[in-house]
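With one protein chain removed, the remaining protein chains of the complex are shown where they sit.
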């Protein structure tokens, strides 16, 4: 067996969809707190997780402009490795512990889809954008000051699945305000052989492991989110009943590991 | 466990990246026979396959305009399910039997990536186009007559990885002229846990199973193919030493099964 | 002055956005008759046109898969010249004569934007798809038989601006059933100099001229169209009050001329 991590298992490893770990990320985040209908949150949880009753349907929407690099200067090849992402995390419990589960995630890059599937993120292809910050002052760039606004949107197959805005109020001086729950995913890979469709080759509840998590220029304020109804999409089942804080910050971290919580893979 | 085949395991199955099998396909094919350097073909084979010495590096390039449907009129949602594909098959042997192996494949649709991974096709995202045939006569459409030409190209991350043309000479009246070898893939899904990167959760040599394979309007003639050198891509290692026949036809088939030949998945 | 028709005025004419006329087109059409609110139709007409009162808001939506060629085998370079289009024509009158005016049009190709601007089509970039017909029978392709259905959609900047279906009932045997009104456009090119923004350099009412208009495989049946409300888009102001016939056919024609009806360009 060749040593490649991902397909294609190319002889020189260049045409592989993404390099193997370690994976390094830097990005600009827009995060919006919201509350969905609790029964809609319950409906997206895998059976291994329990509803977090006290969360009352709390969830978060993330819009991220990402830059990725492996160990070979992939950050210098942005056409292939830079990408944008939208995802939702819903509050849940695992063995009585508060966790966050990712039911939906969209990216605009195939290397990111591949890494995501390995991590258990259920990635689909989408088109995602957020307002950017530039160092040169002027009307076309917001600043990190109270009252600045940032907008974001996500679309899949030509339908707008999410629209968000964050209006800044203050810098986040207490980093504990940004503490988040462990991110729980379902790693899943099907079997196609006739009669085996309900016996996935991989079906594991996993916890994301992030190293060297770094936050910079974190601001918070008011968040607004819409998850519009779309034909043959159910992301809107999680449409906000109400929205809460919005955050805008830069983040970096690395990924070299994954923790399996429950393994239901069918041998 | 929910009954969904693919992620996301959405409650109503609508937001899943692709519906479960059965999968039905119809498409327009441009196929170009070519011969690569035999050592380049040998380099892309997995260890379970052997070089087909008599083939002398023979391979085929496929450009396909696909339409997909499952069981819920997915063909009426072309923004989500219609797609284009480019792939290469190289001649090989498995236990002394002639087979064809797919080292590289590119599609412009995430549902097609997901189904492909389940089948063992090592799909990446690409941008693929081929000359189309229209029923209305005029200078902008070729006809199915000797001398008509069709062009095709494939790109990945903004680099042109393949360029092909087919010049028609005659209709294919003997369908055995189109007989092809069994298509062999590597189904592969990695493990991300530290220390497990070289122990894939899924690593199986599989044979594609196609039902109700139907061909219409098959023509053949002269094929030309280029696989240009690209930065950090190795598809061009298979660049043609010489090209042979070119084919243009319409094809349909269904997929409901997959045959495992060798299972090297690490338990 | 160089002889190029379009910018860039490249020395060898290769890097020009589109070749000069003659322009040849072949395409598959889905057309849906519908009636918008008459005041919404009136609102999109330029002052040189009058409301066609008897039309009662009649309009047509077109989804087209196009192939283009100039005189240098551009049809063999589909990555650059093949494209998809969605547009609306509304009934109107010019000097008492029934005409059709194009208020909105979207294509997925810059060469098509350039040619459209020269013709007066107010083209924007969009993402357009329609169900295709393939010669090989099977569940993934409709056939030209009663009951077959075709779907189409158009999106702009990630928002779904149109969704249509056509259900076939019968072949069109009387070509006069397909007769259409002359297509009227506004050719418009602004001035950017301060103080000149309301004095366009080009502002002409023009009539499209199509040579060798050919129709093949025309079928008609029932059409359905939705023009959903989108943020900061007003295409939905023309949303159907009711829908009528739907058509599916192949068309080819050439363009080598344009007829100016009224020239309001500011000298």
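For reference, chains read A, B and C in written order, and residue numbers begin at 1 within each chain.
Simple rule for what comes next: a residue touches a chain if its C-beta (ideal position, glycine included) is under 8 Å from a C-beta of that chain, and two chains touch if they have at least 3 such contacts.
A quick note: this is a predicted structure, and the numbers were derived from the prediction, not measured.
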| item | value |
| --- | --- |
| Residue among A:53, A:194 or A:216 that touches the chain left out of view | A:216 |
| Contact with the hidden chain (one of C:9, C:53, C:171 or C:241) | C:9 |
| Listed residues B:4, B:119 or B:155, member touching the removed chain | B:155 |
| Footprint left on subunit B by the chain that the document does not show | 127, 129, 153-155, 158-160, 163, 230-231 |
| Residues in subunit C touching the chain absent from view | 1-3, 5-12, 14-15, 17, 20-21, 43-44, 46-47, 77, 79-80, 103-105, 109-110, 113, 117-119, 122-125, 156-158, 186, 188-194, 197-198, 200-203, 231-235, 237, 255-260, 264-265, 267 |
| Residues of subunit A in contact with the chain not shown | 24-28, 65, 67-69, 73, 75-79, 82, 127, 129-132, 134-142, 149-153, 155, 165, 212, 214-217, 249-254 |
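We take it that only the chains that are shown with their structure count from here on.
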| item | value |
| --- | --- |
| Interface sides of subunit B and subunit C: same vs different residues, half threshold | same |
| Chain ID, smallest distance between chain and overall C-alpha centroids | B |
| Multi-chain contact residues (two or more partners), subunit B | 77, 79 |
